[in-house]
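Of the protein chains in this complex, one is absent; all others appear in place.
Naming follows writing order (A, B and C), and every chain is counted from residue 1.
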């Protein structure tokens, strides 16, 4: 199943190392010794979860069906123009973010607003590819991966403290 | 836009009065004098909201595209069989429920589990129509309408109390 | 940290095996060979997560502070009477449910409405203990545990299928 997520993202022009770079930018201020390899590992753990895979394949299906002209009006125009008042892409992304808890909400919103790196490219409306769902999905995977790293870093610190105190 | 929601539901076999009946069953124990007309009014207020309309047209689009054979595998099988581990239909419904606040979560879950009236018919898998999204959407509209009635009933009681105390 | 969650629940009269019984009732229809021991193991995995522990200790703190008379009006009366229009207990519970994905929403709402076993006792308003947050938290832990079991059962089935096909 994980291969399905990776393949689906790749077909739409997104690689996991690109998402790992965003995660590194998010978490580096808090964990100075963090490497892009650790970030990539975290991204891989996120995209192997069933809930995440389902969000990816559903969102990308809607993007592709819009490109192929299979969506009726007025939804077709809403999806083609990535209408700012359409919130279904955000709610789909939320189901990814929530897997590692609500602390990811902040990073998700921040990425979705500032659109760093590949996210800006996805959101570039001159693009012929429809990425209405994909850009939010990529933000959500990055946010969830950052949350996972933050939680694990604390777990490690707590385990260390415990072993030193005993 | 509201007509779009009503028309989309009707094409899939759902009328607003049918949803109003579910709302009445939910709220009658708390508001004995509640009528089905008041419930219908509440359902109408829910389905005219942009967020709700977007959830309806997106969910129904996915149901119809599945029937028409436009969805690729493995999503096609997931949607055709209404796979219990697929949670995207629930998260779409959540965006409807939340409009009137988290008190609607309980009624949504209850309806989705017990499937009274038309919801059971929608969920009947022998049906040739795919209703994977539609059944959750109907539960969510009913839950949101019930929340709206509960909030308004309290508003009325508070206003009455205030006017009597002055 | 997990001990903190277990201890906090125990002080309020809830044991993990009691929650495991609710989980068994939820999942037995889908997994006939499921045992209460497996359910208990799943409950233990849920209550060791930081997000869940935080929800438990925050909700129980609010319940206890209400009992101790430290909450100002009108919040005091809202919490003491478990006001049906107060949805903060549900949203706190949602943060627990979401950890194992949106498929848990249905079970959460169903438990919160039907209040089986210990949940009914918690919700018994003649009780001198305030359980406004606790009852939703227990429903949420049970719902998340059931989701975890459902996901793992499928993982197992898929792994089996994969090994047989190779």
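Heads up, the rule we're going with is that a contact is a pair of C-beta atoms (placed from the backbone, for glycine too) under 8 Å apart; a residue touches a chain by one contact, two chains touch by 3 or more.
All figures in this text were calculated on a predicted structure; none of them were measured in a lab.
Shown as candidates are A:48, A:67 or A:90; the residue that touches the absent chain is A:90. The chain omitted from view is touched by exactly one of C:16, C:39 or C:62, namely C:62.
Interface note for the absent chain: among C:12, C:50 or C:113, the touching residue is C:50.
Not every partner is drawn; the one left out touches chain B at residues 1, 50-51, 95, 98-99, 101-102, 151, 154, 158. Take chain C: the residues that touch the chain left off the picture are 4, 50-51, 54-55, 57-58, 61-62, 65, 68, 70-72, 74-75, 78, 85-88, 91-92, 94-95. Counting over the whole complex, chain A has residues 30, 84-88, 90-91, 94, 101-103, 105-114, 150-151, 154 touching the chain that is not drawn.
Keep in mind that, in the parts below, only the chains that are shown with their structure count from here on.
Centres computed as Cα averages put chain A at a distance of 28 Å from chain C. Inter-chain centre distance (chain B to chain C, centres taken as mean C-alpha positions): 25 Å. Multi-chain contact residues of chain B (touching two or more other chains): 85-88, 91, 94.
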